[in-house]
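Our next item is subunit A:
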Amino acid sequence: MSLSKHAGATSNTGSAGSIGPVGIVANPASGKDVRRLVARASVFDNQEKQAIVGRAVIGAVAAGATEFVYLNDRHGIVANALAEHPHVNARSILEGDTMTALDTISAARAMKEAGCSVVMTLGGDGTNRAFTLGWPDAPLIPISTGTNNVFPNMGEATVAGAAAGIIASGLVSVAEVSRPHKLIEVSIDGERDDLALIDAVLTRERFVGARALLSPEQLAAILLTRADPASVGMAAVGGLIQPVKHSSSKALLLKLCGDNEAQAKHKIKAPIAPGLYTDLHIEDIDVIGLDKPVIWHGPGVLAFDGERERTLLPNQYATLKVTRNGPKVVRISKVMRKAAAKGCFVT
Partner candidate 1 sequence: MAEAQLKPRTLPYVSAITEGVRAVMLEQPTAFVAGEDVAGAGGVYGYYAGILDEFGPERVYDTPISEEGIVGLGVGSAAAGCRPIIDMMFMDFLGECMDEVANQMAKMRYMFGGRTKLPITMLTMAGAGMSLAAQHSQSLEAWICHLPGLKVVMPTTPYDAKGLIIAAARDDNPVIVVLNKMSLAIKGEVPEESYEIPLGKANIVRPGTNYTIVAMGRMMHEAIKAADELAKLGVDAEIIDPRTLQPFDTDTVVESVRKTHRALIVHEAVRFGGFGGEIVAQIQEEAFDYLDAPIARVGAPFSPVPFSPALEKLYIPNADNIVAAAKKQLGL
Partner candidate 2 sequence: MSTQISNDTLIDMHRRMVRIRLFEETAGKMMEDGKIPGALHLYVGEEAVAGGVMVHLSDEDQITSTHRGHGHLIAKGGEFDQMFAELYGRSTGYCKGKGGSMHISNMELGILGANGIVGGGPPIAMGAAFGNKFLKNNKVAVCFFGDGASNEGSFHEAANMAGLYKLPVVFVCENNGFGEYTPQANHQAIVDVADRAAGYGMPGVIVDGMDAVAVYEAAGEAVDRARSGKGPTLLECKTYRFFDHVGVRGMGLTYRSDEEVERWKKRDPILLMEERLLEQKVLSAEQIKAVHDITSEEVLAGIKFAEESPFPDPSSLTEDVYA
């Protein structure tokens, strides 16, 4: 059902990249947390996710992808979407039976092992963070079905799928269309064991609880790989004062002073979640270089990419460092321009 006689026929156009299966991870839990209630975040029900995967697969197949591996969640999101393409060589690489982020992490490891040429992730920043925990420098095409979506692509899944298909066919190499994303590497009590893609936050809350950052007055510090005034979430908080681009070799560190207005150097109104603006008091803001360690002391809770993840007890501390060791995020428009130039879709 390939649209093009060239697509997938690498001998015609010359192979630029490595050929390997397309990985698919669709986080069934994304887009459903309490931010639907406290903010105005969208609900992504699993029928919608299935439809998005379906479109991405159609795009990938049209562009010549022939082999898929996927995380089989209990909802059957990917399996059901692939069932509509019986001719496609698809296999489950992992049965996601924990129904937690562990499924995504394990699937990432398995996909690296399987030699995936590119992986499509469906979720928000949190989903991609989990994937990165399993495969830090993965070639990724992130598709948005989450809450905070600084990291994923907001474009149409059909086209994202086509880009994946072109890469999987070897027509375009990941290296020529991607740049490694920045990463916040986190050590707790000196042991490297966590990471974030966009933001790490220290909040004075005490529990992970419902995960979303519900109490902005408790925010103590924010470390950002990207600060974008055109985003929502923590990236917007920094971005509205001091933007830092994806391409920049800088990071942004903010210190907040809660309700203590007197100490505030900046008072800003920022969209900390979709549809939710809050007044925040920023005591200090610093542009810092890559690889520079930042130390945060407990007590508090560490949140990564929008969700509270780790409790930091009073005697504990976290060391955070922004590097450029993150996933290779594919620029879809660049892939498609190259594909067009090579006539991949010309029939």
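Candidate selection criterion: all candidates are chains of the complex that A comes from, given by their letters.
To be clear about the criterion, a contact is a pair of C-beta atoms (placed from the backbone, for glycine too) under 8 Å apart; a residue touches a chain by one contact, two chains touch by 3 or more; residues count from 1.
None of these values were measured; they are calculated from a predicted model.
J.: Looking at subunit A, find the partner in this complex that touches it; the options are 1 or 2.
T.: Among 1 or 2, contact with subunit A goes to 2.
J.: Under the definition above, what is the set of subunit A residues touching candidate 2 in their complex?
T.: These residues of subunit A touch candidate 2: 28-29, 32-38, 43, 45-47, 74-75, 99, 204-211, 214-216, 218, 278, 311, 313.
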